[in-house]
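First the structure, which I've put down as structure tokens, then a few questions once you've had a look.
What you see is the complex with one protein chain gone and the rest in place.
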Amino acid sequence: MVKRRSKKAGLPPGSLVHVGSASPDSPVRVRATFYNQDNITESVIDCSGPVDIIKTEENLWIDVEGIHRPDVIQNIGEQFKLHPLVLEDILNSLQRPKKEIYDNFVFIVVKSLKGKETEQVSFALGKGWLISFREGSSQIFDRVYERLRVGKGKVRGEKVDYLLYMLLDGIVDDYFIALEELGDIQEEIEQRLVNVGAPLEPKMLPEIYGLKRRVLSLRRAIWPMREVISGLERDETQEFCPSIKIYLRDVYDHVVEIIDIIEVHRETSSNMLELYLSAVNHRVNEVSKLLTMIATVFLPLTFITSIYGMNFEFMPELSSPIGYPGVLLICLLLSLGMLAYFKRKGWW
Amino acid sequence: MVKRRSKKAGLPPGSLVHVGSASPDSPVRVRATFYNQDNITESVIDCSGPVDIIKTEENLWIDVEGIHRPDVIQNIGEQFKLHPLVLEDILNSLQRPKKEIYDNFVFIVVKSLKGKETEQVSFALGKGWLISFREGSSQIFDRVYERLRVGKGKVRGEKVDYLLYMLLDGIVDDYFIALEELGDIQEEIEQRLVNVGAPLEPKMLPEIYGLKRRVLSLRRAIWPMREVISGLERDETQEFCPSIKIYLRDVYDHVVEIIDIIEVHRETSSNMLELYLSAVNHRVNEVSKLLTMIATVFLPLTFITSIYGMNFEFMPELSSPIGYPGVLLICLLLSLGMLAYFKRKGWW
Amino acid sequence: MVKRRSKKAGLPPGSLVHVGSASPDSPVRVRATFYNQDNITESVIDCSGPVDIIKTEENLWIDVEGIHRPDVIQNIGEQFKLHPLVLEDILNSLQRPKKEIYDNFVFIVVKSLKGKETEQVSFALGKGWLISFREGSSQIFDRVYERLRVGKGKVRGEKVDYLLYMLLDGIVDDYFIALEELGDIQEEIEQRLVNVGAPLEPKMLPEIYGLKRRVLSLRRAIWPMREVISGLERDETQEFCPSIKIYLRDVYDHVVEIIDIIEVHRETSSNMLELYLSAVNHRVNEVSKLLTMIATVFLPLTFITSIYGMNFEFMPELSSPIGYPGVLLICLLLSLGMLAYFKRKGWW
Amino acid sequence: MVKRRSKKAGLPPGSLVHVGSASPDSPVRVRATFYNQDNITESVIDCSGPVDIIKTEENLWIDVEGIHRPDVIQNIGEQFKLHPLVLEDILNSLQRPKKEIYDNFVFIVVKSLKGKETEQVSFALGKGWLISFREGSSQIFDRVYERLRVGKGKVRGEKVDYLLYMLLDGIVDDYFIALEELGDIQEEIEQRLVNVGAPLEPKMLPEIYGLKRRVLSLRRAIWPMREVISGLERDETQEFCPSIKIYLRDVYDHVVEIIDIIEVHRETSSNMLELYLSAVNHRVNEVSKLLTMIATVFLPLTFITSIYGMNFEFMPELSSPIGYPGVLLICLLLSLGMLAYFKRKGWW
Partner (left out) sequence: MVKRRSKKAGLPPGSLVHVGSASPDSPVRVRATFYNQDNITESVIDCSGPVDIIKTEENLWIDVEGIHRPDVIQNIGEQFKLHPLVLEDILNSLQRPKKEIYDNFVFIVVKSLKGKETEQVSFALGKGWLISFREGSSQIFDRVYERLRVGKGKVRGEKVDYLLYMLLDGIVDDYFIALEELGDIQEEIEQRLVNVGAPLEPKMLPEIYGLKRRVLSLRRAIWPMREVISGLERDETQEFCPSIKIYLRDVYDHVVEIIDIIEVHRETSSNMLELYLSAVNHRVNEVSKLLTMIATVFLPLTFITSIYGMNFEFMPELSSPIGYPGVLLICLLLSLGMLAYFKRKGWW
């Protein structure tokens, strides 16, 4: 991840360079949606040349799908007077979630989940307009389009800040699905760990380790969003989000809840590593016990028989008829005695 | 737990969906209780249709037992002008404890203990009325009903905020019982761990681990309640809780005390894991010592006897009459010498 | 400890129930001491009925020895208009150290050391009077009585807040003695741990563990006292402690110092656990080395002799006169070679 | 590093002594660059005598390459009225990053990366002038010179504070390259660790340890820069940085991002140590299993054969024609049985 970021080092500030994994040839689609309580107009904007959008009194949502073409971002940026540093941040898909307030708009970067990866979504919220920047398709956006078109609920009657809220709410809610999946994996590993009889597969170690890393990466994505959302709630952005303060508080609660669960996962995955280590140590103990029992039983027996394997001429026992059964009996008693001893020590 | 929560992801904000383990068929009971110094009137409200409650000058307590039916919650919410997001939180039984202040009421979510599980209890406290939302029966609530009916103590002469205090106090006090139980389990495991002679049962590991998880889950339930209670104490809720500030401070002290004890439990259960690991290592050491002693005694002896088991023609010792007893004597002396050596090293 | 606390769960708020280990039959003694620069009057108060204390312009110290009788506490509380919640806290000997400011007095709970246990001492400081609540006798209190009677130093000429300071100072200073004792135990365990040659006694583990728990319990007792003392120093209690601000700063310094030392003890006892684990591991290593040396020397030798123990008819070496001494020589050289190898590897 | 610093201990405050690894004979070059929108004048200043720089209304950048000669630093310091303590800090190349505001200038110390080492760069920013102090050549500076000369972008039209921003931006961006390299090393070690079959090379331990130290040293260099940059953003330096507030916020975001990544690296390298330890333990377990299997199979077999190696006269089996094949069969069956047992236990 850092690798891609480092290619920007050395460029002058404000250089518009795309940083990310998207192929430069993947398509870019820019959609403009005007809506109010009664009407909704959707159109696709041609981005090859300068963009010209007539602002009306309606709510305007510009949705940019594909953030890998600096020229498109720049065209839109010029139209809406976005600061060059903002454009740089939009193009850098490895940006940390953040919130910045400019004179004419609020700029927000968040991380949306896409499979096991996170994907950057940026928003610029002005008075009466919202621009969203994202890479590739997203179910969250599709659902919001659907609700806008159907016109059910509050969405059409509210301002664009409610639109922003709906998108943020969808992005945050997705984390619960990822956490559910993590929880399933964790439970499954745990089950195997706690199952005392089963063999310890060495591949469990990388599995636990991988789990830990995924928890860490989720944490890194969601943690700064706490600050972002709570920043939006405060008065300084009053101008741009007049009506959704109470809703942002709800999103904020969800973010805090997710962080809470992630912290539990983090602690649990550390515990699992300890548990694994303990289990390995316990197996060493078991194995050593078995070895010790075998050696303790058979080394003395072999010593006894090796005595009577000696070739001395004067060994009176050798010619006794009870010599052989006697030795066998001694061996039997000795081994029974030792087994009883181990039994009493609770070794098996 | 997260699994149930994730079913809400993708729904539009404000969707009233029950999140929790309660069966949708379990009964719902809504009780309204009017009371003042002199009288008390209890009635059960029919929730199948719209709810209509006449507010009088008396204190009113609406107690909703069963939070799995969105329609009931919505009916009550409309009657008391609760915000849709509040209704959503009431229905979501996996909500984090929190406190929110609205124009006409304060909304509180806390976690009550029920056996080994936590159960969500929500309160909406307005001027002259308190609504409580909970799933299933609760001894804490039964006790408060009892006190109200009997009319002993301050409860009938005070406002509904005192009622809220009594319920919060009961919920918080229950944690002490859970902690006592945890302490007993912990002590019992510890006793077994510290008992050096006893065998190390491998099932102790999952036990310790389970203890640790239960401590963590208690912690997750009680920790945010600190913020909730201290928030109620502050001036901003003066309007709704005029008379119980000093009592809330008492509940706050209890919460802090519980958190304190939980932190001790947390540290102790980590210590127990270390103790377990040390004990396992110590056993490995003991087992290895036994093995080493056995091998050190018998390998040389067997070597000596195997010398005289060789079939060389020219072995003068073989024909000597003191050969056999000599070897036995050497073996005896050698093993006594080694035992003395191990004794001096303190190995047994 | 928690066990006793949990018996209060379920009782209505404000129930005066004693929580603690003191037997309900142990005696209760209430002493009233009036003093000024010139005179001192001590009397024992009869607590079987209502208490009636005439306040004069002198300083008044009520010292309640025995906090297990709710009726006595209630009588005194009524006389001095103490809030019911304060009385509840006084009776609950498992209270966390705290400071509360009421209109007519300041209420303080601290933990005094008594042997290995902590004991609760509560103070109510009004204008011109101080009430102290404690269980059993205390050298700290005896010393203060002595100083009051003798009238040396500042104590008789100052107000009751100076009396409170002297008691707090004595209570805090006692912790240094406990820390000294802890330090001795720690040093002694450490000495044994670091002594490489000595055998590792398995009982050291519970010892270290017990040390760790005692440090934790001390920490839990002293940590909140920091907040208590610094709270007294601040302006809000100006009314009750007009003259001892500079002295409280001194006590505060001592508390901080004790916390400092406890943190060092805490880190050290964790280190000792690690040290113990390392030592156990090191012994396993030593034991394994011995075993390996024994096996490496004798297994090959026994193999060689077992070759010539075979009964093949055609074994030319068997009939050679140098066969036997040759094998012995080979065995000798082989074992010398291996010992040299182990010597070079630094194994002994 | 500390070693060089300690040579200053004992000198009176304000002693101008160079602390660092640069040789006192390495050359020193001081360049003065005047520029505005239209022109740029570069000159090399002779530092053997007193420095005399005529300030014009243009922007002035003094770039001091080589900070090991106290006389040069002192000459420049006198010319620009820099405080003696500032000169001391410039000469001490082991200074912690910091920001200090004087009446006539702002003083900043940051750490620039140079290979695996960090190098100190100091800046004094006055009104209309910027002095930079550094040791040895730097690509970051070369690039800025290039941009100044070419006059592209904003740089020539802005004040000297924009120049400072460009230099800081370059220095911070370089950390991404170092982090990329660290990430590569980490990934490579991890790959080897997780590869279960491969042997555990003991040199991996120092490698992981070295990685951990490098992460720590990077952290130590970048952490205080957060404070430095955020300090510049605040109002107090308004006078000196009137136009770059929004740009500094961008640099600040980068610093926070770097710290974030470093924290992840830190956690990961701790995990790797645990992983290594687990892997070692796991190998011990595997080795012990093999040993136990070998011993468990062959010790009983050898015992059986040693029985029939005894020389008793009365051993009926010896003369039986099926004795020999019988024993061989028993041995075979026994070993097969044990292998089946180990197979079922999942040992191989």
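Order of writing sets the chain letters: A, B, C and D. Residues in each chain are counted from 1.
Everything below uses one rule, namely that a residue touches a chain if its C-beta (ideal position, glycine included) is under 8 Å from a C-beta of that chain, and two chains touch if they have at least 3 such contacts.
No experiment lies behind these values; they were computed from the predicted model shown.
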Among D:Lys212, D:Arg249 or D:Lys345, residue touching the chain not depicted: D:Lys212
Selected residue (touches chain absent from view) among D:Pro13, D:Pro27, D:Pro50 or D:Gly115: D:Pro13
Touch criterion as defined above, residue of C:Ile101, C:Ile185 or C:Met315 at the omitted chain: C:Met315
Touching residue (missing chain; options D:Gly49, D:Gly115 or D:Pro321): D:Pro321
Residues belonging to chain D that touch the chain removed from view: 2-3, 5-6, 8-10, 12-14, 83, 85, 88, 95-96, 98, 100, 198-200, 202-203, 205-206, 209, 212-213, 216, 220, 273, 276-277, 280-281, 283-284, 287-288, 290-291, 294-295, 298-299, 301-302, 305-306, 308-311, 315, 317-321, 323-324, 327-328
Residues belonging to chain C that touch the chain removed from view: 139, 143, 147, 152-155, 165-166, 169-170, 173-174, 176-177, 179-180, 183-184, 194, 196, 246-247, 249-250, 253, 256-257, 260-261, 264, 267-268, 271, 274-275, 277-279, 281-282, 284-285, 288-289, 291-292, 295-296, 299-300, 302-303, 306-307, 309-315, 345-347
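Rule of thumb we're sticking to: only the chains that are shown with their structure count from here on.
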Steps in the shortest chain-to-chain touch route ending at chain C and beginning at chain A: 2
Remaining touching clusters (ignoring chain B, no chains moved): A, D | C
Homomeric contact chain A-chain D: same or different residue positions, threshold half: different
Chain centre separation (chain B, chain C; CA means) in Å: 26
Chain B-chain D separation of Cα centroids, rounded to whole Å: 42
For chain A, residues that touch 2 or more chains besides their own: 277, 281, 284, 288, 291, 295, 299, 302, 306, 309-311, 315
Topology of the chain contact graph, where touching chains are joined (line, ring, star, complete, other): line
Which chain pairs touch, all of them: A-B, A-D, B-C
